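Only a single protein chain was left out; the remaining protein chains are all shown in position.
Naming follows writing order (A, B and C), and every chain is counted from residue 1.
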Amino acid sequence: MEDYQPTIIAFVCNWCTYTAADLAGTSRLSYPPNVRLIRVMCTGMVDPKYVIKALLEGADAVLISGCHIGDCHYMNGNLKARRRVKLLKELLPRFGFDEQRVKLTWIGASDGIQFAETITEMVPELKALGPNEVRNQMVL
Amino acid sequence: MAKIAKIEVKEQNPLNSLQGFFKTLLEQEEISAILVPQHLPMKDVVMPTLVTDPEKLNGTDPLAPVFPMNAAKVVSRLTGKPLGGSVAVVLRPCEIRAFIELVKLKQGRMEEVVLVGIDCLGAYTNVDYRRFVGDDGAEATLRFCQNVLAGKSTAVEDFDLSPACKACEYPVPENADVLIGLVGVDINQQMLVKANTPQGEALLEKLKLPEAKEPDGRKKAIDSLVAQRVEYRDKMFAETTEATSNIEKLTSYLANCVNCFNCRVACPVCYCKECVFVTDVFDHEPTQYLRWAKRKGIIKMPTDTVFFHITRLAHMSTACIGCGQCSNACPNNIPVMQLFRTVSSHTQKAFEYEPGRSVEDDPPLSIFREGEFLELTGGKE
Amino acid sequence: MKKKIGSALVVGAGISGIRSALDLAEVGYHVTLIDKAPNLGGTLMQLDYQFPSDHCGMCRMLPLVERDRSSQYCLRKGLFHENIDILLSTELSAMEGEPGKFLVTLRQKPTMVDPERCIGCGECSRVCPAEAPDEFNAGLTRRKAIYLPVPHNIPNTYVVDMASCTLCGECEKVCPTNAIDFGVEVRRAFRILVVDDELVVRDSLKEWLEDEGFRVDTAESGTETLDKLREEAFNLVLLDIKMPGIDGVEVLKRTKEMRPDLPVVMMTAYATVETAVEAMKIGALEYLMKPFDPDTLVPLVVELHQKIERAGERQIEVGAVVLAAGFASFDPATGTNTYGYGVLPNVVTSVEFERGVSGSGPNQGRLLRPSDGKEVRRVAWLQCVGSRDPQHNADFCSSACCMFAIKEALLAKERSGGEAETTIFYMDMRTFGKNFQRYRDQAEKEQGVRFQRCRVHSVVDAGTDGDLAIRYADVAGELHEEVFDLVVLAAGQRPSKGTETLAEIAGLDLNPWGFCHPESFSLSRTAQEGILVGGSFSGLKDISESVIQASSAALTASSLIHAKGGSLAEVPPGQPEFRDVSREPPQVFVALCTCGDALTEVVNIEALEASLTDLNSVGPVQRIERVCTQEGWNELQEKLQDTKANRVLIGACMPYVYTKKLQELGGAVGLHPALMDVVDIRTAVFPGHDADKEQAGRDIRATIAMGVGKLKGKDPLPVPTTPVIQKALVVGGGIAGMTAALAIADHGFEVGLVEQADELGGNVRLLHRTLEGDSPQELLEKTISGVEKHPQIHVYKKARVIHSEGRVGRFITTIEKAEGAGETLEHGVAVLATGAHEAKTESYSYGQSEAIVTQHEFEQKLADGTLAPAGLGVVAMIQCVDSREEPRNYCSRICCASALKNALYLKEQNPEIQVYIFYRDIMAYGFMEAYYTRARQAGVLFIQYEVSEKPQVTVENGRPRISAIDPILGREIVLRPDLLVLSTGIVAGDQKKLALVPSTGVIPGDHKKLAEIFGVEVDEDGFFQEAESKWRPVDFLKEGIFTCGMAHSPRSIKESIAMAEAAAQRALRILSSEQVAAGGIVAEVRHSLCSLCEQCIAACPYGARWHDEEQEKILVDTLMCQGCGSCAAVCPNSASVLLGYRDQQMFEVIDDALEGAF
Partner (left out) sequence: MSAQQLDLTSQAYESAASDAMASIQEKIQACMQCGTCSGSCPNASAMDYTPRQLWRLAQLGQKDEIFNSKTFYLCSACYFCTLRCPRGLPLTETIGALKRIAAAEGIEMYKSSIQFYKSFMDTVRRYGRVREMEFMNRYFLAMKNPFLPFKFASLGLKLMGKGKVSLEMPKFFGKGRLDAMFRKVEELEAKR
């Protein structure tokens, strides 16, 4: 599939990664337009349901990104997120969702470059994986 | 060293002796009631009963190869709030383990309960048990126990023990206050009684049972039973993994799910008052369905079945104790237990968590630490 | 009745200024926050990580209660608060009036770029031909002359650096919103008269200035000048001083008589500088030094022109002024510069190092050296560069550099995957703050950072590719030469530029090194009432100390404003009436900002509109040409009036900027601001993003759809408020507790003060002098009488707290009294100031001789005359007794000061006394260093020891005998002093066995029990554990409870007082309102679904949830809840819900995000 453009759903925390994404945008850092940002207050509020939902509806990957450990505005939300991502990474690959389709990163508010790089790196990886099977299957 | 005693078995009828034991137990001052499975008179079915009158223990049969529900749920109801007296609850290992999970989730309390666990020889599904039992429940139970302990097959005609039981590697309720041992014991002579906790010890002291020591063959018999089950389990894991290895296969696996949610109702550790999938969160607008359908041209109705099962796995797989009640409850014979146990084996391992082991172990998603799972973010915090 | 609200000015918008401003604003005052820089944040903007946590977390400074009145995003990005006006590029230029009613004049530098119009697209910067070093990256990178001062700040307005601008006008042409205006036209109308007797000066000035577009006339003498001035109107005169005939000063005088407002700039050679200064007094605007070259002169005139033409001067009335203008760094290139800074490219300052490894720095977070981009493997940190150096007029310690160096060494380790070899060359490692010693030990023992005690004299080129050689003598005298890739200089503090001017404006004296110095026993009060000092303006401090001091300054300002009648707001600012839309189906008005033609050029706008109208609940969809302009905004408002829509979504750029605007819009159209949102549709289609039209359309549609999805599910619920019992409880009647009680009571609120002992005063009772020579007893007397006479303070002596329940706004606490019945007090906040005490010891033969005493005992004996300096021949002191090693691995901070104080006192009283001080590191931080020098000069002998080779003390004939190794000589030193004084440090917690019983007869500082009663934490050393060591140093994690004084950590009297004031200030935020509003985004529980599993209680980081057994419900304290949503995520069936982020909304947004994706 030459033209296949993966779609990444990114749950980004209000305090760090959303700021970084905004900085990447306003600094004109070029990165692929394959990401849809969903701003959440904290990565610690990302319910596993949201990730499962996104993948079942055809997202090619889900990125969860928040403050570095220790920087969390709410002290430890990112630590909670990390455990949930660990769970999802055990769970979802059982059903053929490649492990790479769920990604966790810590991107601080001033790391606009890192945000752009993260997306830039994800896109070819996802292209190599091919589209999420769900796109062609009847599931829900 | 745990204290060990024995229940002497007379007339080669372990069931009668057990009933005698329960009577003695109930006669103890500190025991207000006993929760124990009984053959119910109206129908040949075995259900948990809460007994305060020692005379009403004649129908008890904790050895019957059936359990229509995981009794952890009723123990949770009994102990959720102060009860005003201690209850001895006679449970299978998987029920005890489920109860321990529920205690962690504040759905029950250990304070007013004495856990009496009996070595579990397995059970048939509800449907198969009805075919197995015949007219005399007690007789069927004895027949079953003698057969199993003699090493004979549990298969009858075209059916056998439920897959959950065959794959269960926890036949011995090590975390009960009082354990009644059958495996590797000549139950026509005696049954072992072992106290695993101070509470159990104190109780055992009062019962004044004759002392005993663990038969030499018991450990070996347990190991061999567990080995057998592990072998079955691993085969089941392999088959289930294969059957659900991609989303298409998983969809087929769950194709006849009708969103009845019986599995989650039957599940002892699914403790929500109301599952989120039956709340307004999933009350979609009619237009929404159309929108989804338009996207791919076709969607399966009812929707959210795969979503439901994966979400339930996310919520409960770390706590799954493998009792198999989900499969038992499914009207469309979806092998839910197999799926749960297969996935659980991974999620539980990931967090080095063994559900039902001890109330001291925190549920994996309720705790978090610095410096863990660094591999998720490229080794860095 | 018109509401009276006090107001304050905060000068300096660094971390301290922000803290002070927020503190005052949260209490209800109006604050004007100014900074001369074009950006917020000060030095901290450049520093990504802070010791001793190595994290950021600056956002935790934002308000926790009434948080919707301020911004809820990264504080590095910017700040917004309803009660704060932020003026950047602004300086305080004059000030008059009296405390409580100052009239201040603020002057704003023109920026050439209209912040209202600039959308931060960066086109201007792209075409700008002029470059300059980027200050943000400490000069490591270059920027254009039109640039963003901090890349991630908002508003993201570009500014022009006139010094490097060539005035080519390219940016003006390319700006899509016409935000840039250099006023070239204006310049032609600007007439300059150049007066000089030398033709060549006249001609060259005329030529240079005309090139810049000014209209220039010349005059060669005073007479000609006065004639011209009489005939024509000029805007500026450049006037030479030394001229034959009427000289410049005379011309100036006459000019001023004729045209008092005409700006005159004097031109002078250095010989007449004094005359020039004289001229300034007569009214010259400025003076310029000859000889000139066009590169320096032209920008100066341009700047003057702007000042004259555009300077926005405004005057405001404020009750108090907080000066928090920060500090400057020592420039290592000045002076002898033996380290080759500026000459050797791989010698950098610590800030440059920090920028170098920053993710937003030039190397994207990699550790590379400047000369050749090679990965750095060997790094040396040289401490005390421009500190502790009287040769460079710096007889002070810069306090923070030691920890800063350790942090950077750890950062280097982290960035190099542990590969970098890191060495810190130091004289004393000053780890005096809370947790600092453990941080150092961990760096040394676990991370392998090398600490080399030695001051390095110079750095030389090692001759190979930029490597650097350092030659030094170790403690034993052994000479070494080592080669490094990179050398980092811990450049010390200097007063910030403009300190003198500010001091002059405010009428303050500066200390010998040019820093503002506060009054006795205060960190924030100055000699001028109503003018307070915050943060590093009075000397460099780490963040937590700055924050404490800033809060203390805010408190003092607040007390003053209050006392002068500028009361707190009685009621929160009136909420506008909003339409009740709860019964209406959601209908979203979508406005698309086309940004001129920019949007229509990149997408098919009609198709986009049509596809949006298709969305459920959307209508109408409107185009607005430029929503960021006032015209655009008015258009939007008009269009909104005509619709029945009950939600508004704006697709534009820079959503951050709209926080404030939406609130105004909400008020104007009667719709709750929570029902409005702005999404960014611009970034994705900025020039440079080469998406095709169709793709761009899809992206924008998805973005809008997601915004719609989220808005549809929003409930316009009223924000819950919590009633507050406007009373405080202070536990502990030491100096900290009393100060806090007084501060709160002075604001008119009732305070209960509980003290265990039968007398107030705590540890200060034991102190008779301070190092600075102030009298603690006088302070104590004054404070005690203030407390005891205060009508609002009820003192409970010989009393203990035995039980407390409740939450912020309403606590119910029971106290037990030695006499009489116990009492139950209701209060809205609590301050725990239960102190700590000097440790007792069994080390160094303590107890075996009367001649071995502790510092406190020594001071007591000196005070009561048991010991007389005249009778002492030799006195020895040992520092760090049982301290700075496990299990008491912390510095008690005050013992070095005590030792210096007592040693100096002895020397003063009897210069013949020999005083020996055995020490590990003398913690003479800040300006205390001067006393250390003084002690050395007075002949006090300091002998350093290592913890592995402690002095040995035996008792011979009742007299101590000390044997120790002098590390310099490597020889054993034996001493039989008349008196051995042990600095045993400060302990808290359960140290009963070792606790010295002070004269009060009560053991203070057993905090564990109190912590349990109030549901707060203690740290491993038994001190109270603050919420956050940097950003919330006096708060507990549990809102409504605060700590101060030694109960938190060892500290001096004035530091305890500052902390008490800070705690009082934090408490006043809550006490000052009868009702406190929660945030709009808070959690709630759907009780019908809840199984009471309590997972959410465990997940809540703020302790905002509890299981009410009676109601059988999980309840949420909406004030404590900060809306993180942890509870919602942990709840399996969404019985716990985060408002604004309900599952339905999130699902809808996910659905929308994927719309059109495949």
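In the analysis below, contacts are C-beta pairs under 8 Å (C-beta built on N, C-alpha and C of every residue); 3 or more make two chains touch, one makes a residue touch a chain.
All figures in this text were calculated on a predicted structure; none of them were measured in a lab.
Asker: Determine which of the presented chains are touched by the chain that is not presented, and list them.
Answerer: Even though it is not drawn, that chain still touches C.
Asker: In the whole complex, not just what's shown, which of C:T464, C:Q937 or C:N957 touches the removed chain?
Answerer: In the full complex, the listed residue that touches the missing chain is C:Q937.
Asker: Which one touches the absent chain: C:A94, C:V475, C:A527 or C:A610?
Answerer: The missing chain is touched by C:V475.
Asker: Please pick, from C:H305, C:R388, C:R525 or C:K1054, the residue that touches the omitted chain in the full complex.
Answerer: C:R388
Asker: Could you tell me which of C:D966, C:E1017 or C:E1074 touches the chain that is not displayed?
Answerer: C:D966
Asker: Considering the entire assembly, which residues of subunit C contact the chain that has been omitted?
Answerer: Interface residues of subunit C facing the absent chain: 336, 338, 384, 388-392, 427, 454-458, 471-475, 477, 479, 874, 914, 916, 932-933, 936-939, 941-942, 944, 966, 968-977.
Methods note: only the chains that are shown with their structure count from here on.
Asker: Provide the C-alpha centroid distance between subunit A and subunit C, rounded to the nearest whole angstrom.
Answerer: Going by mean C-alpha positions, subunit A sits 33 Å from subunit C.
Asker: Averaging only over C-alpha atoms, locate the centres of subunit B and subunit C and give their separation in whole Å.
Answerer: Going by mean C-alpha positions, subunit B sits 58 Å from subunit C.
Asker: Which positions in subunit B touch two or more other chains at once?
Answerer: 276, 292, 315, 365
Asker: Which subunit A residues reach two or more other chains?
Answerer: Residue numbers touching two or more other chains: 48-49, 53, 68-70, 76, 80, 84, 135.
Asker: Which of the residues in subunit A come into contact with subunit C in the complex?
Answerer: 7, 9, 14-16, 18-19, 22-23, 25-28, 30, 33, 36, 38, 40-42, 44-50, 53-54, 57-59, 67-77, 80, 84, 108-114, 131, 135
Asker: Using the touch definition from the top, list the residues of subunit A that touch subunit B in their complex.
Answerer: Residues 48-49, 52-53, 56, 68-70, 76, 79-80, 82-92, 94-97, 104-106, 133-135, 137-140.
Asker: Which residues of subunit C touch subunit B in the complex?
Answerer: Contacts found on subunit C: 616, 1088-1095, 1098-1099, 1130, 1132-1135, 1142-1144, 1147, 1151, 1155.
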